[in-house]
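Heads up: the structure comes next, in structure tokens.
All protein chains but one are shown at their positions in the complex.
Should a chain be cited, it is by its letter among A and B, assigned in written order, with residues numbered from 1 in that chain.
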Amino acid sequence: MKRSQRDLHQYDIAVIGAGHNGLVCAAMLAKSGKRVVLLEARQKIGGLCVTEEIAEDVQGSVCAHLVHGLNKRVVSDLRLSKHGITFADGFQSTIALNEDGQHLTLTRDVAETKNNIASFSTSDANNYLKFDERLSAFARVLSVLADEPMPSIVHAAKGDERQWHKARQALAKLPADQSADFLHALSSSLADFLDDYFETDLLKGALAHDAVMGNALGPRSPGSTLGLLYRRTTELLGDPHYFGHPIGGIGAISDALGKAALEAGADIRLGADVTGLNVIDGSVVGVTLEDGQTISARAVVSSLDPRKTFLSLLPAGTADLRFLRKMRHWRCEGAAAKVNFALDAIPEFVGLSEEEVTRSRLLICPSTDYLEFAFNHTKYEEFSDYPALEIVIPTALDPTLAEPDQHVMSILVHYCPLHVKEGWNKVRDRFVERIIRVLTTFAPDIADVITAGQVLTPADIAQDFGLTGGHWHHGDLSLDQSFFFRPDAAAMHYETPVPGLYVCGAGSHPGGSLTGTPGHNAAQVILTREKERA
Amino acid sequence: MTQQVDVAIIGAGLNGLTAAAYLAKGGHRVVVLERGDRVGGAAANREVFPGYVYPTAGYASQMVHASIMHDLELGRHGLAFVPARANVTLSSDGDNLATYPDVEKTIRAIQHLSLRDAEAYGQMTVKLRRFAAFAQPFLEAERETSKRRAPDPFAPFERIQKLVDAQGAEEMLDCLRWSVESLGHALDGWFEVPALKAHLAGRALLGASLGPYSATTAPLLSKSLGFFAHQQSGGIGYVRGGAGALCESLMKALWSYGGDVRLEAKVSDIRLKDGNATGVVLDRGDEIEASTVVSSLDVKQTFLTLFDLKSLQQTFIDKVLKVKTRGALGKMSIALDALPRFPAIPPASPLWVGDWQLTPTLLDLERAFDDWKNKIAPQQPHIVFNTPSVFDSTLAPPGKHVMLVFIQYLTDELLEGPWDDQKKEALCQKVVDQIAEHSPGFKDLILHTELQTPGDLEDMFGLSGGHIFHGEASPDQLLTHSAFSNVAEHRAPIGNLYLCGSGCHPAGGLLAMSGQSAAKVIEADLAPRRWL
Partner (left out) sequence: MNTRPSPSMSPTPFHLRTARLCLSNAWVGQNGWTKVDFYTDVLEEYWALRNGAGIHDLTGLLHYRIVGADASSFLDYLTTVNVGMMPERTARHVLWCDDQGHVVGDGILYRLKPDEFRLFTQQSSYLWFADASVGFATVVEDVSRNFGGLAIQGPDARNVLQAVGLTDVAAMAPMEVVETTIQNVPVLVGRVSSGAELGYELFVDANDAPFLWDELAHHRILLTSPVGVSAFHTAMVEAGHPRLGFDFLSSETTIRGRRSVTPMELDMNHRVDFNKPHFIGRRALEQKWTAPPHQKLCGITYDGPGAFSGCPIRSKGTDVGATTSIVWSPKLARHVGLAWILTSAMSGAEPLELHAHIADELKAEPVSVPVSVGPRRHYRSATFLETPVAVA
């Protein structure tokens, strides 16, 4: 009886979306012997982690461009090292640019960074050690929660109790006054939190930038410190060797994950745009593609954003109303843009050597106020004249991307609204002009070396990558959309209220960034359920 | 000259007087020391323009809790309340949107705008009641624990576990989320009529240093609509005679229990001996020995101005410095020659007994907040105003009126230099223009105006940052109060010293609850230990 039922389905599991989380999930499931198909709407795997042509004969990391927290378990379970990822020997440090040419270099080496800060402020330098230690301690608590499905506090099962116990123990390791600061840190705003430690605007600006990355949150929003803790958590859980710019661009990570999935036996179908989930007797039993083809599977895993999964793919009348109401209120309006320039020379930056320019991540975010002011505009469907920029010029270290005399400048722009009043088509050029103007302050001849450019506003990302709102993390990483609420208490364990449907994208616990953690966690849950079923 | 008392209380504000009256009633020798020439602290009334009384605080707020009313016999001492009848938003098309204390009545009022929103309003109030039940254990803090141990940040979650059993799991998680949501997003989820959303948020955010779309602002709505359990008694309203009258009645209560108030007695120092407070020194040189010292000033004022900083631990001073007190509320008082005419509201309408607003959308509120954040004068100020002389004849000569205008999101740290008369005049003009848009001939009625920025409030009343709630009511300060767990429970980290200001549990608003709760803690500590 069981056997014949099994045979009714073409696959055990269909995974929708071959972004990194979809790839990780599919590979993990296939590795455990499941018949898995991975369906990707685009002609290429990778989702936002792709290397594509950004100008004629120039390749670049179109969206995401740096790695800093690919989960260790993903790396080891899928033996990624076997699939040929090498990292550029650089991008280990961040240089926060200052208009006066007095830049600040931040590295993963705390002592070195401390010394660098000392030339700005001795008290900040001293506090940096305390800050770093505390941040890591808090992140260790969160990493207990992040590296597994979120433990319930209601209907708590044995596993949940164990996990809470672990989190508590991690907290108990902190000195008493610091453990008290943990909730304070979670609920305070970045600006306030950083003000408690530092006086140097440049340092605070750089730290704040990394914390809000991709989210529609300003550093003055309460709860934005969560972003700082989250980033440190991903770094703790991440493989320290997978850091910086992968040779071949960010797509190299996706390619390696894809190879791991194929090797494990998963089918990957490109150009397979899923337009609906097929439901029989209330359970999801497969998907329908744009061309009308159906693919049946005993379970479907969506790595797409929650709104797309539950409001557009799931047929009306399949999920309960309170749950749907919450999905309708899920906030995923993108707030970051990506701009990629093709250059015919490496631009000169005031106060930086060429080596520094080509081997570092450059940040233009001189203060938390600068960042907050940039954010103000997005609320009113405007873009700021002074956006914060994260700049990487990887081509000097990665010859695979372009001819020797060609270069790529990859820029992450904060903030950028999903909609602008005038419509993006009318103001896209002005948007790029503003960015070039900001760049000119630091690299006066930048305009002369730009040969071509590519802009991806949240609206473009939404359209090109099928991401609701064009939000990099599938939804703001805010207190009301994290932990129990990512995407909702009823789906925080990757199982959804609809039988046969799972989620594994950045919109699920613990959240976004190139970590593979949601995909990996989801695969564990699905395998457990499969075992129980058998 | 040395005086000896049991309890010396610094500051004759609402909470100081309340704590004093309770302790005096409990049989202790109490003296309240007020630096000003009258009682009232931040809540004192002043006659700035002849014949007109400008109550300092005075938007419709929580009435004093029934238990305080009863315990201190305030009714007998002359306290009277005028319950608020409605809150109104006037729209530019000459119409008005009103909500009422009664939920059913409000629902029927909203039905004219949107059936959907009317029903959503009813369900929102259910949500707020659920949330109040959820928040109760957090607000109650750890009052029962007298041990001074480091708080366990997971402790509130243990209480949540109990709530799960009482409330049901899903409802409890909803509440948890509500507590960290932004008010704007929450209202966008409930309602479709922009004016209704701005109407609810515009009052809820009064005094807050956060914008409608700042996370964690949703619970402010529960407070402004009076849904918290400790607010359930009394409702929302105005004190007859202004807030000063409330202080007067508290002072009378204090006297009746044998307590004393010394005016123009500015405390310059708190005396310490072996790490314990032993009394206070006045700036004119008098000393008062007291076995217990209570400060009704805010945390910053207490520790940074009343102590020799060398006697405090640096880590503690750091924490005090970190307390956020960025004031955001300014106030304008206007003396009027006659009742202004508002075509949207007839002269005898009960809607006059309420707070009025003009801001039409949440984004307008957010812009006003951005100006505050950006440290510039409000370009389009968000105002909440009322005409208390309509329902309180003690404030103005017959036929004349006093209008109070609260300007939410008024920064004191202007980038272009401090507030001067010229800038104040320009802002007053802006506010008057706004009101005049809805009231033809309004400008001709104005006899006198006075603008108080948060800085003026700081100077006048010794409020750090001019923050009327003695510190921002953000959750990192309010619910977890991690930096000051014990302070939040009134005990300062110095023996025999207590705090009772409105920054303490249960925080904010004209409630006098902090004073009551401080008195209870002090009373318990003073009670002779019973040995078994």
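FYI, contacts are C-beta pairs under 8 Å (C-beta built on N, C-alpha and C of every residue); 3 or more make two chains touch, one makes a residue touch a chain.
It should be emphasised that the depicted structure is a prediction, and the values quoted were computed from it without experimental measurement.
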For the chain that does not appear here, which of the shown chains does it touch in the whole complex? A, B
Given B:Val5, B:Leu33, B:Leu183 or B:Ile345, the correct residue touching the omitted chain is B:Ile345
Where A:Ser221, A:Thr318 or A:Gln481 are the choices, the one touching the absent chain is A:Thr318
For the chain left off this view, which of B:Thr18, B:Ser61 or B:Asn96 is in contact with it? B:Asn96
For chain B, which positions touch the chain that isn't shown here? 94-98, 100, 104-109, 111-112, 115-116, 119-120, 122-123, 126, 129-130, 133, 166-172, 343-346, 349-350
Take the complete complex as the reference. Which residues in chain A touch the chain that isn't displayed? 279, 282, 315-318, 320-325, 328, 490, 497, 499
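By our rule, only the chains that are shown with their structure count from here on.
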In whole angstrom, the CA-centroid distance of chain A from chain B equals 41
Along chain B, where are the residues that touch chain A in the complex? 150-154, 157, 160-161, 164, 169-170, 172-173, 176-177, 180-182, 185, 188-189, 210, 213-216, 315, 322, 324, 363, 366-367, 370, 373-374, 474-476, 479-480, 482-483, 485
Touching chain B in the complex: which residues of chain A? 153-155, 168, 171, 176-177, 179-184, 186-189, 192, 196, 217, 220-224, 322, 325, 329, 331, 372-373, 376, 379-380, 478-480, 484-485, 489
